[in-house]
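Moving on, here comes subunit A:
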Amino acid sequence: MPTLLKNGSVAHDPWTQLADDSAIPDQGMVLVSLDRWQKDRDALIESGLTLGLQLDAGEHPDSIADDIGLFDMIALVFPAFSDGRAYSYARLLRERHDFVGELRAVGDVLQDQFMYMHRCGFDAFEVKKEADVIAFADALTIVSSAYQPALDDRRIRGRDASNRMAA
Partner candidate 1 sequence: MQNQVVTANRLLDGSVVYLAADGSWTNSIRIANIAQEDAAVQGMLKSAADAEASQEIVGAYAIDVSVDTSSVTPTKYKELIRAKGPTTHTNFGMQALEDPTTAYMNGV
Partner candidate 2 sequence: MYRYDEFDRAFVKDRVNQLRDQVSRRLSGGLTEDEFKPLRLQNGVYLQLHAYMLRVAIPYGTLSSRQMHKLAHIARTYDKDYGHFTTRQNIQYNWPTLQDIPTILDELAEVDMHAIQTSGNCIRNVTADQYAGATADEIEDPRVWAEIVRQWSTLHPEFAFLPRKFKIAVTAAPNDRAAIRFHDIGLAIVKNDAGDVGFEVHVGGGLGRTPMVARKIRDFLPRHQLLSYLEATLRVYNMLGRRDNKYKARIKILVHETGVEEFTRLVEAEWSAVKEGTIDLPADEMERIAAYFAPPAFDALSNDPQELFAARVADPAFAAWEKANTFTHRATGYAIVNISLKPTGGIPGDATSAQMDAIADLAEKYSLDEIRVTHEQNLTLPHVRQADLPTVFNVLVSIGFADANIGLISDIICCPGLDYCSLANARSIPVSQRITERFADMKRQHDVGDLKLKISGCINACGHHHVGHIGILGVDRRGEEYYQITLGGSADENASIGKIIGPAFSSDSIVDAVEKVVDIYIGIRQDNESFLDTYRRVGLAPFKEKLYADAA
């Protein structure tokens, strides 16, 4: 079982993954695949459940652009850590679609990518290796400054002294 890190600390995971062919439960926080969402959207909305969506690599967030406000959590899959599509998906979700819920990195998630993920707007991580869980806080700031603004608040080259992005 991977460990969930949320906002920098180990957290209990309240979400359950709803298999594509399982019945919609009465209660709980359910995480559905894009396929399931596209098939049972109305039923899921009517259920009143707290909803989460998992997007695989290759499943562009634009496909659910109008529904973003319905999800409390979106999980983006890294099938291999070298598949970097989810970094762009994350930024689009945060910056283009104003997603404010939990944005979770799942799959091949290693400490050497935490900093990039955090800067792209991920705030939750499912981490397989114990050593990576322990290293999390240090990994976020292993390079403590940056040359381009992103979704975090580290010191950026060329931006004003308060580190806020230029207006």
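Inclusion criterion for the candidates: all candidates are chains of the complex that A comes from, given by their letters.
Throughout what follows, contacts are C-beta pairs under 8 Å (C-beta built on N, C-alpha and C of every residue); 3 or more make two chains touch, one makes a residue touch a chain; residues count from 1.
Remember, it's a predicted structure, so these values are computed and weren't measured experimentally.
Q: Given that every candidate in 1 or 2 is part of this complex, which one actually touches subunit A?
A: That would be candidate 2, which touches subunit A.
Q: Residues of subunit A touching candidate 2 in their complex?
A: Per the stated touch rule, the residues are 57, 60, 81-85, 87-89, 91, 95-96, 110, 112-113, 115-117, 119-120, 131, 142-150, 155, 157-159, 165-166.
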